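Here the complex is missing a single protein chain, while all its other protein chains stay put.
The block that comes next holds subunit A.
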Amino acid sequence: MIEVDNLHKSFGESHVLKGISSKFEKGKTNLIIGQSGSGKTVFLKCLLGLFSPDKGSISYDGKIYSELSASEQRNLRQEMGMVFQGSALFDSMTVQGNVMFPLGMFTKQSKSEMQDRVDFVLKRVNLVDAHNKFPSEISGGMQKRVAIARAIVMNPKYLFCDEPNSGLDPKTAILIDNLIHEITQEYDITTVINTHDMNSVMEIGEKIIFLKNGLKEWEGSNKEIFKTENEAVTDFVYSSELFKKVRQMYIEERN
């Protein structure tokens, strides 16, 4: 479980996070949503330890990050997996090289053990014929799947995803969402996803946090978000015509 308490972060005069508190439970897909500029990415980077908060604390299963020594922080980071918006695969390495990279850096496994693990995770993300291809030779959806494979190859306790289905067609986006959801439940991982894709919210949002201007505006599940009366949330959720129609149907049905 990840617990965030009164998180503040500023860049110069700009106060980006203004005291966010929340809990992200194990085995659940937790979604952070909000408009561009609401502080989602800064919040996620604070969770990842890439930004140090100005005030407040983040604890991972009881261990407060800021109180850990540099080596303990490094060890904790090895328990984290991250799927970046642009996949962030290493261009100079093949798919297999990318997935094997953390194993080679942090484990003392033999070459054959590493190969077995890489084969297993690539099969898990439904990529069986791409071992020797370079990131530039595969599609965006495949790159995302390689990024997921790389993120889970070390059996992480925490999985973070920054807009995992941006730039993907709706069908592939749903496949990626479902894959992350399945992996979260299968390996009992604490997953935090940064997104503004409402399809993801509907599909896998077991817990949703809505950020607005650096504050937590609303918190709930994908079932609750369509019933909320919070104006900021409804403005965001029903900004697309499709969802406006869905809401209209919901209201008519209720009446």
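Rule of thumb we're sticking to: contacts are C-beta pairs under 8 Å (C-beta built on N, C-alpha and C of every residue); 3 or more make two chains touch, one makes a residue touch a chain; residues count from 1.
Everything that follows uses one rule, which is that contacts and distances are computed from a predicted model.
Colleague: The complex has one chain missing from view, so what does its UniProt entry call it, picking from "C-type cytochrome", "Phospholipid/cholesterol/gamma-HCH transport system permease protein", "Proteasome subunit alpha" or "Asp-tRNA(Asn)/Glu-tRNA(Gln) amidotransferase GatCAB subunit A"?
Modeller: Hidden chain, UniProt protein name: "Phospholipid/cholesterol/gamma-HCH transport system permease protein".
Colleague: Of the residues listed, A:Ser22, A:Gln78, A:Gln115 or A:Thr228, which one is in contact with the missing chain?
Modeller: Within the whole complex, the residue contacting the unshown chain is A:Gln78.
Colleague: Quick one: which of A:Leu68, A:Ala88, A:Leu215 or A:Val246 touches the chain that's been left out?
Modeller: Reading the full complex, the residue touching the unseen chain is A:Ala88.
Colleague: Extract the touching residues of subunit A with respect to the undisplayed chain.
Modeller: 48-50, 74-75, 77-78, 80, 82, 84-86, 88-91, 101-102, 105-106, 160
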